[in-house]
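The following block contains the structure, expressed as structure tokens.
Right, chain A next:
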Amino acid sequence: MTPPPASKTDHPSGDNRFKLLDRTIARFQSRGDALIEVLHSAQSIFGYLENDLMVYIARALRLPLSRVYGVATFYHFFNLKPKGRHAFVLCMGTACYVKGAEAIQNAVAKRCGVSFGETTADGAVSLVSARCIGSCGLAPVAVLDDDVAGKLSVDGAVERVGQWIAEPEQVSS
Partner candidate 1 sequence: MAATPKPRVATVWLGGCSGCHMSFLDLDERLIELADRMDLVFTPIADVKTYPANVDVVLVEGAVSTEEHLHMAQLIRKRTRFVVSFGDCATTGNVTALRNRFSVDELLRRSYHELAPGGPATPSKIISPLTLKARPLHEVIPVDAFLHGCPPTADQIWFAVDNLLQGKIPELPNVYLRYG
Partner candidate 2 sequence: MPVITFTINGVPVSGQQSESILEIARQHDIRIPTLCHLDGLSDVGACRLCLMEIEGTSKLLPACSTYPSENMVVRTDTDKLKRYRRTIIELLAAEGNHQCAVCVVNNNCELQNLAYEVGLEHVRAQYLFPKKELDATHPDYIIDRNRCVLCTRCVRVCHEVEGAHVWDIANRGINCEIVADMNQPWGTSESCTSCGKCVLVCPVGALIEKGATVSEMEKHRAFLPYIMTARTKQEWIARAIEED
């Protein structure tokens, strides 16, 4: 969906998203210790952390490239690959596990043909497992795009992802 940034290490011409990112970098006075904040900001602007984008950040914060790469891959919140159009985030916290999240996980993965942590080949759905989203009272819980679904059943979950897969692919602008 999001086109890769037009430029590499140079300041982009016309890609306004870099202006947004520069604003975050400036807010932290280009300090290296703000790396995680800047990566957060970059991911929310660009959708994921492409290599060139991380190089851009490393240069801006004057950090070694491998440091930036190391931090980006340490934290599971950061994606180095584009996400699917829809996200099925299944909570695998203890309460959800005890209440049968594993069965949902297996069924949904089977329906999508990919494992959790992956995106379907057509880019329709990303399957993500989360470490307790803190809605244990509603276990098992999944977040479908931004919608929290509590007390989810196996069939219900499979049906929801089935709808996403069946959706006609949007024409990218």
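Candidates were picked such that all candidates are chains of the complex that A comes from, given by their letters.
Definition applied: contacts are C-beta pairs under 8 Å (C-beta built on N, C-alpha and C of every residue); 3 or more make two chains touch, one makes a residue touch a chain; residues count from 1.
Owing to the predicted nature of the structure, the values given are computational and were not obtained by experimental measurement.
Contact annotation for this complex: of the listed candidates 1 or 2, chain A touches only 2. Interface residues of chain A, counted against candidate 2 in their complex, comprise 51, 54-55, 64-70, 73-74.
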